[in-house]
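With one protein chain removed, the remaining protein chains of the complex are shown where they sit.
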Amino acid sequence: MARDRRILAGVAGLGLIGLLIGGAFAGLAFEAARDWSGAAAAFDAYLVRVAGFTLWQATLSTLLSVAPAILVARALARHPAFPGRGLVLKLFLVPLALPAIVAAMGVLALLGRAGLFADPLTALTGSRWQGIYGLSGILVAHVFFNLPLAARLLLQALEAVPADQWRLAAQLGMGASASFRLIEWPALRAALPGVAGLVFMLCVTSFTIVLTLGGGPAATTLEVAIYQALRFDFDPARAVALTALQIALTAAAVLFLLRLGADMAGDASLPVAPRRPAVAGAAERVVNAAIILAALLFVAGPLAAVTVSGLRADLARLAREPAVHAATLTSLVLALCAALLCVALSLALAAARRALEMKRPRTARPSLLERMLDTGAGFVLVVPPIVVGAGWFVALRGTGQVFAAAPVMVIAVNAVMAMPFAIRAIRPAWDAASARHERLAAQLGITGLARLRLIDWPSIRRPAFTALAFAMALSLGDLGVIALFGSDSVQTLPYLLLARMGSYRTMDAAGLALILGAVCLALTMLAERGRAAR
Amino acid sequence: MSGAAVRLENVAFSYGETAMSFDLDVEASEIVAIMGPSGSGKSTLLNLVAGFEAPSSGRILIGGEDAAGLPPAQRPVSMVFQENNLFSHLDVARNVGLGRSPSLRLTGADRADIAAALARTGLAGKEKRLPAELSGGERQRVALARALLRDRPVLLLDEAFASLGPALRREMLELVRDLDAERRMTILMVTHHPGDARALCHRIAFVEEGRVAAVAPTAEMFSPDAPEAFRAYIGA
Partner (left out) sequence: MRINPSILVAATLALAAAPAAAQDKLTVYTYDSFTAEWGPGPAVEKAFEAECGCDLEFVAVADGVALLNRLRLEGKGTRADIVLGLDTNLTFEARQTGLFAPHGVTLDRVSVPGGWDDDTFVPYDYGYFAFVYDSEAIETPPASLRELVEAGPEEKIVIQDPRTSTPGLGLLLWVKAVYGDEAAGAWARLKDKVLTVTPGWSEAYGLFTSGEAAMVLSYTTSPAYHEIAEGSTRYKAAGFAKGHYLQVEVAARTLRGADNPLAQKFLDFMTTPAFQDAIPEANWMFPAGETSGPLDPAFDGLVKPERTLALDAEEVAENRQAWIDEWLAAMSR
């Protein structure tokens, strides 16, 4: 039966993720088998402090990213057609593609000791501004990364509210607060735990931001400890233990978040109603405009700083360099492959989850498999890429295929790491389309590929392209997994950027950061075009 | 093709807290209205026949054959819902064409049949329209055209015309009657309108609290001899 094939596809997808993570763990465990003492020794007072700080900064970062994102998403949802809205949404994806150090430098260009705002801040505080180092710096950088992300994901939830509800609200004369309470909040509330969980996981694994902006080793995350264990101390047992701890702590936090949320039924009516009109009054317009402007400035500020320093580089020379061409091409190909794989995997998981949901009695609780297909896959985010890379390196070293495997690893890891985002975009649309089409398709016997081509793909192509854009942006910025595989096999733009930065060529690096941002923006625009095309 | 008999024997189904059990005998080519209060189980009864729900016990026989385990598409049944009968991104011709080939691989003959079915349902020339560009009545006509093309012995109408105006609804009922005159299908239609039943149906099955409480010829059900509960339901 077609239904079972969908579940099989999802199980296969889940299996691939499990293989990627499990294989890495198995590899490291094999390496660690010689000496497990590091695992036990890992649990000391230092670790408790590090774990505490990790959770504390991640919690604060999540709160500070998601709470304003609610306002921003709502403001964007209530004004579906102001000029420049599309550009704002695209800009919101760019931070995802920037290597952390570039973002940190962007933030410091404004709020650093020598930043643009250093003099006003000195005047304001009465003493020499020492730069936004410490917890506040970490938080600002994390909000820069995650506020736009959360805003986009929440906006998606708001856009899934049926048009009829908005018309009803308009007709009933609901004011801003009533429609927030009765229409927007329920939709947001359903999406919030997932979005917050995602942001939380991204902040838990923060590494460069925490060290660079943290001001000192008091700001240390588990990720730093894992990196240290694997790279500097070469203690696989310790790395495995720390990674397991990181996963366990994050899982506990995310499960707690999920308990707060409610599941929302999809919109099951035929979307023939025209796009809803803006319903905001004059006062609300002003407030919304201010919110959007503030968020835009917050995101665009560091981006502008990156642009300005990038423009100071010799861009014409960079643009002619074969190394830059090759790295750009490599990045594009890898990002595209990773994004396509990511969307395919996400579709398989979403379809399997929905199929399982339809199979069980409506009153029954979802099975473990169904939950795994939904939120379980998200936990891959807290497995450090260096662990995956090192684990697979160990697993593959005997085969002599380590070098050939490098691009495959990069693609697979990036695809899987981007899945939590892609699923968030795809699942609601898939469920809604399924609720609308399931009986009809069953009645007409439309199954398999024909169903995918004729029914499912047209209904989910917009969110699928959004997911594609997310995944490409994320993959563009990544460089974690290649650390051990050897860099010349996979020379990407971020890698080239760090290589230049690591050999005094700071200006080149700034120029490459600009090129990377531009490539990301261009890719998002292409994806949006695919989204809009019929 | 002519109709097939539909028989429900002790068909049990539970939906949350509500337990249902249906017994019903519909002869081949008969038209039966399924009436009853909201939530009584009318649509569930149709869903069981169409195969969207599986009974926990009992048998459903269509044309004398047990339908258990048959997926919806393989049952000799077409169903028209109140809404969502069409894929909003496919034009009229392709929506109808799905009734012939679920993968839309259509031959020239198929296209001719589609055009004929559309002409028969009064939609000639609207092949390229998208569902959003049609009126509510036209959308249901497209669904009927597709049912014509599928040519299955049993037609299930689940409040298919409930959202249409009186004149449109009458038109649709006439269309169904004309089609039935040609095809001699078995029709089960869920409706709240006594007029629908009077215009079309041989018998009325009254469903109440998850079971078929009474079945009788239409005229009898609208007479003072009808069961009290049914009279209360139609407000007689």
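Letters are used for the chains, namely A and B, taken in the order the chains are written, and counting of residues starts over at 1 for each.
Assume contacts are C-beta pairs under 8 Å (C-beta built on N, C-alpha and C of every residue); 3 or more make two chains touch, one makes a residue touch a chain.
Here the structure is a predicted model, which means the values were calculated and not measured.
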**Prompt:** Which shown chains does the hidden chain touch?
**Reply:** A
**Request:** Taking the full complex into account, find the residue in A:Leu188, A:Leu332, A:Leu454 or A:Ala509 that is in contact with the omitted chain.
**Result:** A:Ala509
**Fill in**
Touching the hidden chain, out of A:Gly18, A:Gly86, A:Pro186 or A:Gly215, is A:Gly215
**Message:** Of the residues A:Leu158, A:Leu341, A:Met501 or A:Leu523, I need the one that contacts the missing chain.
**Reply:** A:Met501
**Hidden partner chain, touching residue among A:Leu87, A:Ala114 or A:Ala248** = A:Ala114
**Asked** At which residues does subunit A meet the chain that is not included here?
**Response** 31, 34-35, 46, 49, 101, 104-105, 108-109, 112-114, 128, 130-131, 133, 207-208, 211-218, 224, 227-228, 230-234, 309, 323, 390, 393-394, 397-398, 400, 402, 483-484, 486-488, 498-499, 501-506, 509
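Criterion: only the chains that are shown with their structure count from here on.
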**Request:** Flag every residue of subunit A that touches subunit B in the complex, lowest number first.
**Result:** 1, 268-272, 362-363, 436-437, 439-440, 442-447, 449-451, 453-455, 458-459, 534
**Request:** Note which residues of subunit B are touching subunit A in the complex, please.
**Result:** 16, 50-52, 71-74, 77-79, 81, 83-90, 98-99, 102-104, 131-132, 146, 150
